[in-house]
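All protein chains of the complex are present and in place, except for one that has been dropped.
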Amino acid sequence: MLHLLYAPVRVNGFVCKNPMKVNADDFFKAANLDKPRVTNKVGSNVTLINVMQIAGLNTLGISIARIDYAPLGQNPPHTHPRATEILTVLEGTLYVGFVTSNQPAPNRNKLLSKVLNKGDVFVFPVGLIHFQFNPNPHQPAVAIAALSSQNPGAITIANAVFGSDPPISDDVLAKAFQVEKNTIDYLQAQFWENNHN
Amino acid sequence: MLHLLYAPVRVNGFVCKNPMKVNADDFFKAANLDKPRVTNKVGSNVTLINVMQIAGLNTLGISIARIDYAPLGQNPPHTHPRATEILTVLEGTLYVGFVTSNQPAPNRNKLLSKVLNKGDVFVFPVGLIHFQFNPNPHQPAVAIAALSSQNPGAITIANAVFGSDPPISDDVLAKAFQVEKNTIDYLQAQFWENNHN
Amino acid sequence: MLHLLYAPVRVNGFVCKNPMKVNADDFFKAANLDKPRVTNKVGSNVTLINVMQIAGLNTLGISIARIDYAPLGQNPPHTHPRATEILTVLEGTLYVGFVTSNQPAPNRNKLLSKVLNKGDVFVFPVGLIHFQFNPNPHQPAVAIAALSSQNPGAITIANAVFGSDPPISDDVLAKAFQVEKNTIDYLQAQFWENNHN
Amino acid sequence: MLHLLYAPVRVNGFVCKNPMKVNADDFFKAANLDKPRVTNKVGSNVTLINVMQIAGLNTLGISIARIDYAPLGQNPPHTHPRATEILTVLEGTLYVGFVTSNQPAPNRNKLLSKVLNKGDVFVFPVGLIHFQFNPNPHQPAVAIAALSSQNPGAITIANAVFGSDPPISDDVLAKAFQVEKNTIDYLQAQFWENNHN
Amino acid sequence: MLHLLYAPVRVNGFVCKNPMKVNADDFFKAANLDKPRVTNKVGSNVTLINVMQIAGLNTLGISIARIDYAPLGQNPPHTHPRATEILTVLEGTLYVGFVTSNQPAPNRNKLLSKVLNKGDVFVFPVGLIHFQFNPNPHQPAVAIAALSSQNPGAITIANAVFGSDPPISDDVLAKAFQVEKNTIDYLQAQFWENNHN
Partner (left out) sequence: MLHLLYAPVRVNGFVCKNPMKVNADDFFKAANLDKPRVTNKVGSNVTLINVMQIAGLNTLGISIARIDYAPLGQNPPHTHPRATEILTVLEGTLYVGFVTSNQPAPNRNKLLSKVLNKGDVFVFPVGLIHFQFNPNPHQPAVAIAALSSQNPGAITIANAVFGSDPPISDDVLAKAFQVEKNTIDYLQAQFWENNHN
């Protein structure tokens, strides 16, 4: 179960260690998930504890995160390419939702959304675009989320589409988003802050 | 991804519904995970939100729980037969640990334990016996745990061994636990309360 | 391996049939994948043969598609939530790419792109945003793609974000995409055609 | 399929070898599964042939064992954290059983048991506590068991709970098992022999 | 874990039952695996206990078989499309082997074979063509084999190639096997007995 090697070799891309030297710290992180973090431009911070923080998680298929939301802050539309997410609200209120895929009507691109209060639980199925928004202009919100992979990945839609390095051709994006190329150019010139950090 | 059927048919043992009638409530539970629950004889309560509470979780491989610990309360030694657990402490302090399997020495039945404070994260690998104990005689503790299955199962060791219905033969248990049969009989006569509820 | 039931019951959401009545047609589709299809507004059509067309594919983890591209047509940025895609070009030239997830720098949101000629092969890893564009203003292009699921799903980013039903709040999208709310409103008023059909 | 590396590198924790040097011995073990083994204090010996004995088993998801039972011997309550077990009796009689998990009543901690004769087959589902007992005071018994993992693991309940190194706090165990701390201390002072060897 | 439904519905093609009615017999079979079976024309009988004999095996990924070999009998070249096999010899001697796939030389179609004595263990990796042969002209042999699926399937090569219903075109087979069509016609006219029963 543990991928623990003699040499500094990586399995699933992560360094392994000698199984004779396993100890409790390989399954532990002083993660400070009780502490609010300064939020960024979109008004949220995701503090993810995955296999990069806890080596013992490798192959075990789970990770956990604290998410802080400033007043009117949001965790903008994003996907996890390798995980389903389950979230519970610790503080405040969240308007959350996900959009179904290109299925046959009437389920095509259907938004399933809900306002969550403290203690509520919501599920975002693997790979679907989803978001959380704190509609309260005065109070922050806090959630704990768990993901069904030790390395779930996160793709913030706007960042990946308009902030990639190098940029995607504006010919492609203008037609895809039905806007003028100069709108795309404007968007690509913005700073797309990563709130998963 | 969703197992949603016309008839009241079960997949993985759970009732499915018509995919044309999916809505946000299939992914939602007003779970009250913000609220402490009265604890029981061992001094803990596990409030698990799994596929039985949220039908949309089926096949998605994750669930979430709040665990309350009274002062000196514990979540007694148990296993999850189908899931790894990742836990973070919301309130208080926990002494936690798991025991490795019958591996070759020096890793045989090794206890890996840690004292966790607020915000710390710990991992209990799938199927291993583990526990959490609140060492504080005056203050409760609270944790959020996530599990890598929509139906992880929980086996409280003492309950399954000494409280099964019908009882396991005391001949078997006396030899297995190296005690007299009347000690086994005494144990089997106790009430073994389930704290996963 | 086959999910074939007496009653019209669904497994993975698909109708099953009596295993005593299996025949070659359960593994066959006169799919016309040799024929170009009239392309739509974005200038492409994806003709996917999945478990909805071939019942025998259920649980077997693969599907196949023909993609037609008009001159300057594109298969706009999209993801497959449950599949990796491998593509080969039959006719013409394609500029293709995918964007990595929010990994630590220098791999954050990195665009990996390539110009593909006839006979070339390219891979789009599961869940990552990718696109194909026919840069030739005069000639169409054609590709065959295979996906590692019998029901891979497709999420066209622009459609899911700006064309969901009901719409995502423009408060959320304006901040997420760093534009004015009236730009979002304009986008949400457009017709977002589905090219996976 | 084979994890065979040039360097002495481990995958799943096991040493791999150069794929150019594979031969029949990588899939073979002169395991002596036809021979009774001297039994230990609990009156049983499990001779498991897993990936540590046959390197070619890596990733293939199966292993096999012979189990010897002295008259009145037992394979005490234990779990396999990563495997289901299927067992057939070669010689003698066995009283076997497993206990279900903390499910809702009436299935909570239900003991499913059976007396097995020569040639009978029984299944112990993954992760559930189970045992085998030879009720015959005069004759030994023998079984062959197969497990659905190349590295199933075994956790003997009494050994892991009372014989861990270091010991679990007797405060925890006394409350968990509803006995006095000196009973726990007595148990922790015993020698807990490993019968999986 | 159990697929147990109210209606006579099938999951993975097998009938499920009400989970409230589970009992030990769902995990048991009086399989008579201690008894030799009359062998057939190829001189062997495989007595497989899979999910069709023990309903509780569904989804658990394992099955077990006894194989009897007459003097000079064989279990002819075959594959298991969904399982690896691990085998131990209970009585007699077996010459066993498997052939690797069309890999690059020098591993292309390499025969890995071994003579097994009582108590020896050998592994046949998933999907590879393998056989067992009892070279002793006077004594029978017996083996126990376990397979890594509750429904491993078996494809006896000669039977599937020359005994299919309807027959494969002799044009195809003559060229494939580099023989005259009348040799194929002769082979297709034979009775191809199934020794997995």
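All chains are identified by letter, namely A, B, C, D and E, in their written order; residue positions are counted from 1 within each chain.
Everything that follows uses one rule, which is that a contact is a pair of C-beta atoms (placed from the backbone, for glycine too) under 8 Å apart; a residue touches a chain by one contact, two chains touch by 3 or more.
The structure displayed is predicted, hence computed values, not measured ones.
S.K.: Hey, which of C:42, C:64 or C:187 is the one touching the hidden chain?
M.R.: C:64
S.K.: Mind listing the subunit C residues that contact the chain we can't see here?
M.R.: Touch with the absent chain occurs at residues 1, 19-20, 22-25, 27-35, 49, 53-54, 56-57, 60-64, 66, 83-86, 88-90, 97-98, 106-107, 112-114, 116-126, 144, 146-148.
S.K.: Name, in rising order, the residues on subunit E that touch the hidden chain in the full complex.
M.R.: 42-43, 72, 74, 76-77, 79-82, 95, 97, 99, 101-103, 108-111, 113, 125-129, 131, 133, 153-169, 171-173, 175-179, 183, 187, 190, 192, 194, 196
Throughout what follows, only the chains that are shown with their structure count from here on.
S.K.: If you average the CA atoms of subunit D and of subunit E, how many Å lie between those two points?
M.R.: 26
S.K.: CA centre of subunit B versus CA centre of subunit C: separation in Å?
M.R.: 40
S.K.: Using mean CA coordinates as chain centres, what's the gap between subunit C and subunit D in Å?
M.R.: 47
S.K.: Counting only residues that touch at least two other chains, what does the list for subunit D look like?
M.R.: Correct list: 81-82, 97, 113, 125-126, 153.
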